[in-house]
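This is the structure I want to talk about, given as structure tokens.
Every protein chain but one is kept in place in this view of the complex.
Up next, subunit A:
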Amino acid sequence: MSPKTLYDKIWDAHVAHEADDGTCLLYIDRHLVHEVTSPQAFEGLRMAGRPVRAPEKTIAVPDHNVPTTPGREDPANMTEDSAIQVAALDKNAKEFGIHYYPVTDIRQGIVHIVGPEQGWTLPGMTVVCGDSHTATHGAFGALAHGIGTSEVEHVLATQTLIQKKSKNMKVEITGKLRPGVTAKDITLAVIGATGTAGGTGYVIEYCGEAIRDLSMEGRMTVCNMAIEGGARAGLIAPDEKTFEYVNGRPHAPKGAQWEAALNWWKTLYTDEGAHFDQVITLKGEEIEPVVTWGTSPEDVLPITATVPAPEDFEGGKVEAARRSIDYMGLTPGQKLSDIAIDTVFIGSCTNGRIEDLRAAAEIVKGKKIKDGMRAMVVPGSGLVRLQAEEEGLADVFKEAGFEWRLAGCSMCLAMNPDQLSEGERCASTSNRNFEGRQGYKGRTHLVSPAMAAAAAITGKLTDVRELM
């Protein structure tokens, strides 16, 4: 048998039908659902009189537009249209008999944090969700990607997806990271190197010593942003860390089934000599703490750099850079570490897990946020919030002047009341710095949790290594 990549193996194990032209029906093991991209899909089922084919494999949680302040279970505290979407999810979950975590449930949170936390996400699975950051689950060696609403309906009705196989890309991060450099810096540095379209048509497998050294939380951060590099999915081969993370979770296999699962999971790696259509290698030692300066995630530079000039680019990017620099209110040549920040947001499915909060708290401990700074921590799930409270992290944040919120997507996409106002500048641990993403004319700089914490203290983008 010819050697296979990890992606090949998972793909092959899930093809339910293959047409002559190579179009496949890929069987889906887990379907995650949230309130924004699903109402039209359920409506479609209802109109066609179709049931959900595998309700036991379908999990729903409201996260995108729920408020993160107390009293949010009362629809009166939501905008009318948010309340309509959440109510629709409530109704659809009940009517179609799928697993559901309402806002009142301590396990509620961002869909991509809840899935792994509850053991729904397991190695070797296919996982989809009507949300592009489904790539997060690739950290477990699961083939996970975002889909549109029509595809949500397709998966609900048939438990399959019409797919053609992507190409294989290997992204290797060799060696060790230096202090102050995190998983977020890796994933941003990769996008900086490939561009936001560099991964289009590929599934990426991340490997190398620096990836192996990451915790599961860190690996989820890396895979989360595979989509920002344009890839369909990101994958990391499961290892002992993965198995240890999964073991004992509510929906993970137990007893003899655990043993059987483990046996299969241990075969999930790329064979020696397997073919990759593209290979990218970065040296771990050379990655620095990075920030974005523009309005595309590929606009990445080390914090020690300066704002570029449009003329530094080529082709269509010249105009895009000019527009970005103007939108962001920056001047070419300005030092990135001189950019003053109004708001700090720590949270999202990229960086809303316990390890992220620990890393931020480590920097914040015993200090106060800069006068006039708005800073908030939004844990990725109710359980992350609880754990952070038990570990004393919540107190560290509160004493420093941070707001301590309930779980949800919050200012990552600002569909709930957490938004930037016009011209407000934010250091954010989320994943997108698009125009208007965090609020109309809001300005976003993407950073790691430690870098966000540093900015909250000093009031400007800051090299976290100066505070360590």
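By definition in this document, a contact is a pair of C-beta atoms (placed from the backbone, for glycine too) under 8 Å apart; a residue touches a chain by one contact, two chains touch by 3 or more; residues count from 1.
Everything below uses one rule, namely that contacts and distances are computed from a predicted model.
Enquirer: Select, from "Aminomethyltransferase", "phosphoenolpyruvate--glycerone phosphotransferase", "3-isopropylmalate dehydratase small subunit" or "Class I SAM-dependent methyltransferase", the UniProt-recorded name of the complex's unshown chain.
Expert: "3-isopropylmalate dehydratase small subunit"
Enquirer: Thinking of the whole complex, not just what is shown, which of A:Ala261, A:Val307, A:Ala407 or A:Ala455 touches the missing chain?
Expert: Touching the chain that is not displayed is residue A:Ala261.
Enquirer: One chain isn't shown here. Among A:Arg178, A:Arg323, A:Lys367 or A:Arg465, which residue touches it?
Expert: Checking each option in A:Arg178, A:Arg323, A:Lys367 or A:Arg465, the one touching the absent chain turns out to be A:Arg323.
Enquirer: Residues of subunit A in contact with the chain that isn't shown?
Expert: Against the left-out chain, subunit A lists 13, 16-17, 19, 21, 23, 25, 27, 29, 36-37, 39-40, 43, 48, 50, 57, 65, 79, 81-82, 84-85, 88, 122, 124-125, 130-132, 145-151, 153-154, 157-160, 162, 164, 196-197, 200-201, 230-232, 253, 257-258, 260-261, 264, 296, 298, 315-317, 319-320, 323, 413-415, 432, 434-437, 440.
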